[in-house]
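Heads up, one of the protein chains got dropped from this complex, but the rest are sitting where they should.
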Amino acid sequence: MSELTELTIAEARDGLVNRKFSSVELTDVHIRAVEAARDLNAFVTETLDLAIERAKASDDRRAKGKPAGGMDGIPIAVKDLFCTEGVLTTASSHILDGFIPPYESTVSQNLRDAGSVMLGKTNMDEFAMGSANVTSFYGAVKNPWYVNDGKDRVPGGSSGGSAAAVAANISLGAAGSDTGGSIRQPASFCGVVGMKPTYGRCSRWGMVAFASSLDQAGPLTRTVRDAAIMLQAMAGHDSKDSTSSTEPVPNFEASITGEIKGLKIGIPSEYRIDGMSSEIEGLWSQGVEMLKDAGAEPLEVSLPHTKYALPTYYIVAPAEASSNLARYDGVRYGLRVDAETLDEMYETTRGEGFGQEVRRRIMMGAYVLSAGYYDAYYVKAQKLRTLILKDFSDAFKKVDAILTPTTPFAAFAIGEKMDDPVQMYINDVFTVPSSLAGLPAITVPAGLSNEGLPLGLHLITKPFGEETLFCVADVLENLVSFHTKPAYLSKDAR
Amino acid sequence: MTYLIQGRTNDWEVVIGLEVHAQIISDAKLFSGAATSFGAEPNSQVSLVDAGMPGMLPVINEFCIQQAVRTGLGLDAKINLHSVFERKNYFYPDLPQGYQISQYLHPIVGEGMVRLDMPDGTREIGVERLHMEQDAGKSIHDQDPNRTFIDLNRSGVALMEIVSKPDLRSPEEAGAYLRKLRAIVQYLGTCDGNMEQGSLRCDANVSVRPSGSDELRTRAEIKNINSVRFVMQAIEYEAERQVDVYETGGSVVQETRLYDPDRGETRSMRSKEDAHDYRYFPDPDLLPIDLTPDFVEEIKKNLPELPDAKKVRFISEYGVTESDAGILVAEQETAKYFEEVALGRDAKLAANWVIHELFGVLNKVGKGISDSPIVADKLGNLVDLISNNVISSRIAKDVFEEMVAKGKDPGVIVEEKGLKQITDAGEIEIAVNNVIADNADQVKKFREGNQKLVGWFVGQVMKKTQGKANPQMVNELLLEKLKG
Partner (left out) sequence: MALDEATVRKIAKLARIKVPENEVPTLAEELSKIIEWIEQLNEVDTENVTPMTSMAEMVMPKRADKVTDGNYPDRVLSNAPNPEGPFYTVPKVIE
């Protein structure tokens, strides 16, 4: 493949500004990359003609000296959770068969307004429910990383297609969404940077809802700087989303100064979970040492309710999902299975339209909200959430950021961990607490597992502290100096 | 005057609570920028939010909050500075999101009170709460043999649900409560009260119990009744049905029933028989409503005069009777009309004309006061003509009829038809003299002691003057002459 696909967003931006290549040229090589990598199944819908059209428009703007924004001409991928006007949007669910939104989500509109070029809609876990991208109606996504054991690895999820696309040099960046780790965990599994901003930073308008109090859009990129550039384009207040923040959006790229002297980095003892592998433990300690060497001050902190975060999440998220997904009823859009009676139509449409995991979570959610159980489960979970939030705010009185592993293990083989839903849920053990508290967090590839698969380190900070995150993550990225490429990029066929 | 149903074994008392859904007057919907006007093309007043499209989010209409607070203040109710929107989850094709955004544990308005003037005195009916919620769309069942059609124009329109305590004890009280509530929201400008168009809808919770008991028995909920009369009829039927059930050894089941005005009966709604479990939880797409005391105070300062206060003022300011005042304030338009007629005039006379003559005509032609064939100003002129002795009350009725028919000014009618009252003593004396001269017999009878005949003489004089003579002058002159 062309070296243009190996660029970072920052490099591509410079190349476009300095007229080293045009957006059409840049887009064209990426289109070929998309076509060549179809076996990864990273996309549900490719929008290649549209991409060329937008690339041309970008070049025209630049020729007139009026580039649109910070990402003008940059080819990216968009998770199929963002509604895109005139382009099929499925959330990887059968139930959204044929759904062509007559509107554009705020985040994808912001990315368009910044001039970026959409290559397609990426595959994902159905309705973002999953951690392996195996629940997609459109089939599993393959992780571009594999080892010589003949097994395809999962890319993580739910933003698995986005992570795979960025890792496999198919797109320079991708928009994802994170509810309990859906950006960070696949980014970690695919060896890329994944960033979940503060709840409210990016508008949820036009983003297919999974769990409204948790869903947050964010970028997946190859570098921390690229994540800063891309978040800049995505973020901002939106009056159409009542939970959208009015906090001013700072210049994120400017926060990358390389200077972390004196910053206090919290190490939460509760994240040393039972049975944590030595490779994860080692990676984490290494990260602490590196930041210390760079002048930061590591401090033990306590987040006592950490172990309750996952069960709390698995009450709150399904509860909200059971209600959010009630609108998929075969009446106004998407799949309808015809039947004699209304209830028959509802039940068969929803029974056939939703996959197993989604059905399970909807029923779980309906159960925890139902009469007689609401207080015992839902209210209890919301109380735990208050306690989890308090843990973090107490910790952030002492430290500027918290460092943890991103995932408890590296990417596993497709088909594994499928028997027991709770085992699958463990994937998000390190990412869920910050989701419940609405905090910004970022994962940076930090090393390889013993098997040779990427592992990430995870930084969390206080609300609207994205600048701190980018700054520390950039330093960590430089110190780690992770340059290994996925096996897929060097395979013979290419 | 207790309303009791006489059973075979004992008398039964009725216990009624009303849940009233009142459409908030607003230009746009509760959570979207789509219009709310009645009668638009199907699915034209629908935003992507109202259609429950994926990823669409609600943003609250501030004016609707003000309207709810205004209504709460009008009901003398507690305004809750903190209230929360929750989702009420159920499936129905005209409910696009699969849930209704409503308020549940924390409504915007708490306990209040509505005062009823019943023939046997004043009754205070407790209001339990008022909360805001979105309306659903409309299901149309009669357009196709196999399908139901869905129009979402109403989907998302702002409603207030006003829930009474189970304080009502008769169909009459329920009717009076509903009329009073309608008057209050109309006065406040928070709901137009139009029951035909569905701006005001009523669910009635009805149960019965042996007279004298204070238990609360199982109730039936009669849904979506769309006129005051039907509410009263439905309650009457339902209460009797329940008495019958108990007296034949059965038990009343808690269920939703529908009132069929054609048959005058309620029947069980089988489609709603599923045990409902609405799975309420706070809507994560919205934040709680937190009001400041200043916000509430500002609305309070600008409240209009409400029926109860107006009634007191009408009695003291215009000297009308309590019962007339009650009639005049029952609807804001009537009160306004009356004040226009009464201002600077003989208010009692004005009240009389509005209540007896004008209402008589309006009832006959089936019109409301806002469509009155006689505008207030002209009725005022008529009152002036009477007060100033230009015409007699008797002639005034003819003039009034002419006004109804032609819409002309009363002064013009009087001029054209020469109906001006004769107040010239000389002219009247001639007529009186003539009548006395022509009726010697009657004069004799009178002088022999039949005092009642004076009325007959007045009639004769009026006849001679085509009713235009000033009756009082005629009376005086006649007495003077007859007594001779």
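The chains carry the letters A and B, assigned in the order they are written, with residues numbered from 1 in each.
The rule we apply is simple: a contact is a pair of C-beta atoms (placed from the backbone, for glycine too) under 8 Å apart; a residue touches a chain by one contact, two chains touch by 3 or more.
Fair warning: this is a prediction, and the values are worked out from it, not measured in the lab.
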### Message
Touch as defined at the start, partner being the missing chain; which of A:56, A:264, A:359 or A:485 qualifies?
### Response
A:359
### Query
Pick from B:18, B:34, B:335 or B:349: which residue touches the chain that isn't shown?
B:34
### Query
With respect to the chain omitted from the figure, which of A:223, A:245, A:324 or A:407 is a touching residue?
A:245
### Summary
Out of A:17, A:63, A:100 or A:254, only one touches the absent chain, namely A:100
### Task
Could you please point out the subunit B residues that touch the chain left off the display?
26-28, 32-35, 41-51, 59-65, 84, 91, 93, 139-141, 143-152, 258, 269-271, 274, 277, 279, 282, 284, 286-290
### Hidden partner chain, residues of subunit A it touches
98-100, 102-103, 199-200, 213-214, 239, 242-246, 305, 307-308, 311-312, 314-315, 322, 326, 329-336, 338-348, 350-352, 354, 359-360, 362-364, 366-367, 370, 377, 379-387, 389, 420-422, 438
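The criterion applied here is as follows: only the chains that are shown with their structure count from here on.
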#### Entry: Interchain centroid distance [CA atoms averaged], subunit A/subunit B, Å
58
#### Entry: subunit A residues touching subunit B - in the complex, by the definition given at the top
82-83, 89, 91, 96, 99, 101-103, 105, 204-209, 211-213, 239-243, 319-320, 322-323, 325-327, 329, 331-333, 342, 346, 366, 369-371, 374, 378
### Query
Mind pulling up the subunit B residues that touch subunit A in the complex?
48, 51-60, 87, 89, 91, 93, 96-99, 148, 150, 277, 279-281, 284-287
